[in-house]
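Excluded from the complex is one protein chain; the other protein chains are retained at their positions.
Moving on, here comes subunit A:
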Amino acid sequence: MALDTDDEILQDFLVEAEEILEGLNEQLVELENSPQDADLLNSIFRGFHTIKGGAGFLSLEAMVNLCHKSEDLFNLLRQGERFVDADMMDTFLKVLDILNTMFAEIKSGQYPSPADAEVIESLSAYLNNDSAPASAPEPEPEVVEEVTPPPASTESSSADAPADDEITDDEFEALLDQLHGNSAPGIKDSEKAPKEPPAPAASASSSSNSDDITEEEFEALLDELQGAKKAEAEKPVPPPAAPKAAPSPSTDKAAEPKAPTPKPAEKAASEKVEAKAAPAKQAADTSVRVDTSRLDEIMNMVGELVLVRNRISTLESSFENEEMAKAVNNLRVVTGDLQTAVMKTRMQPIKKVFGRFPRVVRDIARSLKKDIDLELRGEETDLDKNLVEALADPLVHLVRNAVDHGVEMPDVREAAGKPRQGKVVLSAAQEGDHILLTIADDGAGMNPETLRRKAVEKGMMDEDTAARLTESECFSLIFSPGFSMKQEISDISGRGVGMDVVKTSISKLNGVIDIQSEVGVGTTLSIKVPLTLAIMPTLMVMLGEQIFAFPLVNVNEIFHLDLSKTNVVDGQQTIMVRNKALPLFYLSKWLTKGRTDGKKPEIEHVVIVNVGTQRVGFVVDVLLGQEEVVIKPLGALLQGTHGFAGATITGDGRIALILDFPELMKVHANRGY
């Protein structure tokens, strides 16, 4: 039997449940950092509970079953009867993945297929085993400091823990993560730990508070555990995970400063989520579901209206009628308001994209054995729905890069005098009519010299050219096709295709990307994109008799220039702007016909434009001014014409082509930007 996807009840459910699911994604990752945050546990519990309720109403049994089990388990967690460990975390994340799959199935009109029996089983195992693990973690924290062998009773009680015979890679990784996570730098009190192999459980947990245990030692311990007491294989995990161990008063100073730091951030974050959730929910009550294509249609019509307004206000200036002027002014205001209002209906918080990053970062960090704290800022920033979707992939790529290439391994960091935990900050903010996104890491930064050398090695340029590159030009090299920063290629990033694609996608959104980096301090990537794709502020210019529109976001500055003061470098005409040589091009040579080069005036208008990460100067004939235009795609007849983002109708009823600078440069200047 198929589901009726048009059913309003089902749609309601999907809308709400998806929101919750996104929240869960974030909250679960947060949970890993603060496994005992009662508010967080409660809110995750409620999330599963609400999805279950809705799914139950719609008789989506597979989903009910999965959520029900998870809900029950979180109920135990929030009542303190169980504690989260890395293994359980993995199970939760699996549950989340399955739920996502189920959603996809429901959306395509199918009843969700039952969840992986393995996951359900492991959930059930956690549920049924509540007595054994609940008793085990309690005594463990006590033996954390004194490295005495644990009482026999602890061992026997832990023997009935749900144990696989083998320690899987995941588990081992989890253990390692735990050790890294719980250990604070600079504590030197447990040299004893490795000396006490007969008490594996105790030494494993004691070393969790120290730094000095090496991986080899740890592995030795593991071997021992595996060989002697297979059933205990999983046991060492809960104690470090049981966060009581960290903030407990008996723990020494090393652990103390670590515990309070994440707390306020966590708190604030969860409060923010709560505060945000409330109004959103209320709004949902009065909301109507509208197809995005209808919104697009409305946006299009508003666009037309804007054009008509532009037209009328141009006409109006030729009448000298006060009444008329008033009416036109009114029209201008109302159209503007309407435009803003319609634009707002298409706005979505960037949270939709940001929400997936905690998980992404966690997963990569885990697979690379790095310790990374991701901070999200400005998640409430609204931008056009299409943009939100279009930005998702590039951002994922950049964040992966920051984690993979940017942040160093914990040991390296420590050696460089940095905290073991790396930090990646992802932020969004509205600046006027565009959005500024930044991805900043506190990693190793990029060395311009290395980049230069690499460029030469790859045969992208000769040494002289490379040497002439400015620092920021060097950084921009990473956006070149086939340029990879990492020596060896990992499966996470570093194939060199990514950054190139990222830049292209950002350019397609009329966006600008910029890199700043300092060796040893970190790298910051900033992306500027317009608020919306449908209506664009432009700078109108004339080339000959024809009007062209420059996307304003690209325009850097405009000035008059004495063309006799240009130089030719490498066969390229350049101008000096504040001691920087910029390439200069005559746009009319590219875009208009029948112009003779002879009668050039001495002073010309030059517009400096950001193309990708570069700045380029263009000579234009006349500057008309700023105008908001609606982008119309070029018709089928003009298919294959490169260098134009589209066309628009100007205030005086003429057609203006909107320039697409990255394309334009590629086609006419044979330069990739």
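One rule holds in what follows: a contact is a pair of C-beta atoms (placed from the backbone, for glycine too) under 8 Å apart; a residue touches a chain by one contact, two chains touch by 3 or more; residues count from 1.
Note that contacts and distances are computed from a predicted model.
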- Note on the structure: Omitted chain per UniProt, picking from "NADH-quinone oxidoreductase subunit L", "Protein-glutamate methylesterase/protein-glutamine glutaminase", "Rod shape-determining protein MreD" or "ABC transporter ATP-binding protein", is "Protein-glutamate methylesterase/protein-glutamine glutaminase"
- Note on the structure: Of A:E16, A:D393 or A:E414, the residue that touches the missing chain is A:E16
- Residues in subunit A touching the chain absent from view: 9, 12-13, 16-17, 42-43, 45-46, 49-50, 53-54, 56-57, 72, 75, 274, 277-278, 281-282, 284-285
